[in-house]
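Sharing a structure below in structure tokens format, with a few things to ask.
For this view, one protein chain was removed and the others were kept in their places.
We call the chains A and B, going by the order they appear; numbering starts again at 1 in every chain.
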Amino acid sequence: MRLLLILLSYVGLRICLHVLFPNLWVSLSSFVELCTPISSFRSTKEGLYLFNQLSVSPYKGNIFQQSPLMIALFTIVPEQLHFLVFTFVDVFAAYNLASFASTNMSYSPSVVAASYLFNPFSLLSSLANSTNVIGNSCICASLGFLGKKKAAKSIFFFSLACVLMVYPFYLSFNYIILAAEWCNSRWYSVTFKFLFFICCFFTLAFIPFQSWKFLNSQFVSAIVMRDLSRPNIGLWWYFFIELFSEFRPFYTCVFQLYLVSLQVPLAIRFPKQKLFAFTLLVGFLATFKPYPELSDIGLYITMLLLNKPVFDLMHHKVYEILGFVYFAALSPAFYYLWISSGSGNANFFYAINLVYAATMIVLFSDHTWAAIRYEYDGGKDKTVTQI
Amino acid sequence: MLVFILFQLACALYAENLDIKPLSNNELFSTFNFTMQQAISPIPPIEYSIFPRSLGEILQSTMTSELHIRFGHGVWDSDSWGALPQNGLITGGSGVEIWAFISAADQQHALRQWNQLVNQLSGYFCASMGFADETVVTFPSMQAMAPRGGNMNTILMRASLPAEPVCTENLTPFLKLLPCRNKAGLSTMLSGNRVFASKWQTMSVDVFPFEEELRLEQIVSLVSDVKRNFTDPLPYPELETDLDCDSYRGDGACFPVKKSEVAFNLTTIFGYFERDLCILGDAKIKVDLPVGWTVNNDTKYESILDETIPELEFVSNGKASFDNLPPPFIVDRSFSGYGMQNGGVRVVITNNRPYPINVRYLESWPHFVKLFMHTLSLGGNGTIVNKTYLPSLNKNSAFLELELEIVDSIVLEFEFEKSLLLLEEYPPDANHGFEISPALTILKDGDYVYEDRTPSMLLPLPVPDFSMPYNVVILTSTVMGLAFGTIYNLLVRDVVPLSQVPVHSENLLQKVLKKIK
Partner (left out) sequence: MGLLAILLAKTNQGTFLKRIVGKLPFCSVLCALVGLFLLLYLPVDGQFRKTYFSENALLPHQGQTFFRSSDWVVVNGIRDEIRSYEENGMPDFLKVGLTKNIFEQFDVKVYTHDWSHADGSFGGTNIYGIVRATRGTQNEAAVIAAPWTNMEGRFNEGGVAVLLGLARHFTKWTMLHKNLIFVIPSNSEVALRRWVDAYHTTLQHTAGNIEGAIVLDYASSSDKFQHIDIGFEGLNGQLPNLDLVNTAGHSAMSEFVDISILGSHISRAQSYSTRLHTLFRNIYQQAGAGIVNDYPSAMFSGWHIDAITLRAVEGNRNDITAFGRVCESTFRSINNLLEHFHQSFFFYLLLSPVSFVSIAQYLPSAILVAFSFSLMAFYTVFTVEKAAINSLALLKAIFAYSFLVLSFVGFGYFYAVENMELCLLFLATLSIAVIAIVRFGSDAKMMMRIVVSIILGVLLSTLATINFSLALVLGILLLPLAFVGPNMHDKLNSVLLMISNPVVVTTVVGGEAFGLLPGEFIDKMVEGYIELNSWTWLIVCAIYLPAWTAASCICI
């Protein structure tokens, strides 16, 4: 009942905001924390315009770097109802997270749903119409169906997330073993279904433009970080802008290896806490991928609540919250000083990127230590402290 | 020998023309037109006499059937000076503009030949035309810019370099193309000092086939400020006695009024020049005067020169009236918005004709300007008949060609986003900004063609800190190493309670310390 109330109030809020400020998303999408070049709705609209009005393939330009399925989706939905897509997607994600929460040791479903919907990071990202939220909600949906032990539907949504956003591929190993454990199926059956759905979605993506160009424009661009036109809250952009171009291939490989390298060790170290491994990887990727956004962090924070015992064992939450508050205040201020006011320079904004990464490091180590502590005795002995 | 030369000359044609016309506000408009025409035999070797051999060979080797180069500097003031000279067909926007019609199989081959062409031309004209590579080149439609020779089997390619400075080092090789160089004929009147101290100046080179012959037209147009030539190049204050005041103020207060009568001659404007004529062709001077002016005490002057270039004395009585034909349309382009992230463009095209006109509007934008064509909006009285938009791919320029029908005046607006570039892609003066090439508007009304170019615009881009490569690498690597190290530590180490920590055996040092205590 409370869950229904929360979902309805969110829908009501979105509709009110759309009626009062129909162009709010345009102003919000100019915030670099909320929108990146590969998930900006302005690029999607430009891609739609190129395809529908001018009959030029959107991949003939540099602006559109998303999946062809986005073009298909937003062509089918009429223009005035585009905001409803994002509302529906959010509500779907919250509903799935809530259904996962009701079947496991987590906070109550309404708390989890409210945390996903009204979390300022995810809410603002969704109001800015960042297409990442669609991918994130597919991940939530796959988790929801895992909770209901429906393997095929879960893998369907996870592979959709992989095709829409590129980075869930880096979660696939841990997801497969998580799904195998939760749905009581063998890992090769899960892998086979996953690869089957991926092939289906790639074929589906081929159909709108009758070309495989999207693999280059979407996947290779996201991995190699071809588009360095806007800063974001991550560490890659300034690094690759300032780097001499001879070293680019080397450092791209190093950074990608960095992202890939955490999957297997986490799986080996925490064989009994597969959900924790998956959650930590979501957060890790959300911080260190080339085009991070606040919606990814919003998802990670909500997923922390899905694991109540471990969450209760985290001791440094205050510092993390304060870190986020200072980050949320200073990041737009320093970006404004650099770009709009012209009084500051790029180092101001870069410093806040580093502060944000440091806050996330504290969060990761806190989370991991909580998992280790839980593994030791389930958190029963209150006198145990870390030395 | 003389017969041979004369025979050669009979197959070639060279003509020099100078048109002079005073404009309002003490400005003088002069156009120097040098035309060379030469029969071209279809079988090589081609005998070049008047036509410069080097230029002909460049065109032959790159299979260019037509070449047009424009050097421009300054802004044409349509309010005071009326329509552009020769309907804008000889003027260029600021910087260098080149367009050529190249015979090639497809765009890839044409680009290769184009690169060869501009690299050779850049050495030829001492202008860095080599920068007009595939990132700057656009392919406009033939309806917008038709070839003068009529050969439609070619590929049209156009590039504009608005940041190129145009100065004496471009004028000298330009004049070297002439048969008499700058040693004899009307070209001796062109000296770098005077040409580039003008308010507006343009140099154009057109090579095109004309009635089965190859024609080269070189035109230098300039608008000189007469007043400046009377004073010192340095702006010293005038003597009090030289001031023109209205008479009813007291001592020590002079309300200045415009000097009415003006008298000057060609040497005042162009400086000292040799008076010999070029024997290889005819030179003609034509002076077009408004009412109230006299040249050599006559109301007009037009004659083919013989022997020397005469001195022309101009006198105006200060009440001269000018009837300059207004241009058929006026284009104003400017940026709207502020800040280093988002921006907008606003183009206002005003129709001066009493009936609707059909114009083509061409623009090219570099790759770091991310245009959002879905925000294109049209206000005012007009419609977009046709739209061609090629977005920028990788580092190429975006190209926009609109065919507009304008009744009264229209306002075109669209938005864009500015992007960051890699450190190496910024020029040394990164905080100056980047030049956006002028927009070209073409009106075709039957046989009447009018071209207008807007001034170039300066786009400031956000810049990273250029002193930071090392610092950024080490700081980012430190943070990533910190993350990795923390998680690695937690993953790899065994976590046991303190009571279960195995006791280490003492090493030598501890044994010694124990003994000492």
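Basically, a contact is a pair of C-beta atoms (placed from the backbone, for glycine too) under 8 Å apart; a residue touches a chain by one contact, two chains touch by 3 or more.
Bear in mind the structure is a predicted one, so any value in this text is a computation, not a measurement.
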Which one touches the absent chain: B:109, B:227, B:387 or B:444?
B:227
Touching the absent chain when the full complex is considered, from B:57, B:302, B:332 or B:445
B:332
Missing-chain contact among B:209, B:310, B:433 or B:469 belongs to B:433
Residues of chain A touching the missing chain are 315-316, 319, 322, 325-326, 329-330, 333-334, 336-337, 340-344, 348, 361-362, 365-366, 369, 385-387
Interface with the unshown chain - residue positions in chain B:
25-26, 74-75, 77, 79-80, 94-95, 162-163, 165, 197-199, 227-228, 231, 233-240, 242-243, 245, 249-250, 252-258, 332, 334-339, 346, 348, 429-433, 435, 455-458, 460, 486, 489
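In this section, only the chains that are shown with their structure count from here on.
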Between chain A and chain B, what's the gap in Å when you average each chain's C-alpha atoms?
47
Any idea which chain B residues touch chain A in the complex?
338-342, 367-368, 370, 372-374, 387, 389-394, 398, 417, 419-424, 462-465, 468-469, 472-473, 475-476, 479-480, 482-484, 486-487, 490-492, 495, 497-498
Interface residues, chain A side, partner chain B - complex
30, 42, 45-46, 48-50, 53-54, 56, 60-63, 228-231, 235, 237-245, 255, 258, 262, 265-266, 269, 284, 287-288, 338-340, 342, 345-347, 350, 354, 357-358, 360-361, 364-365, 368-369, 372, 376, 384, 387
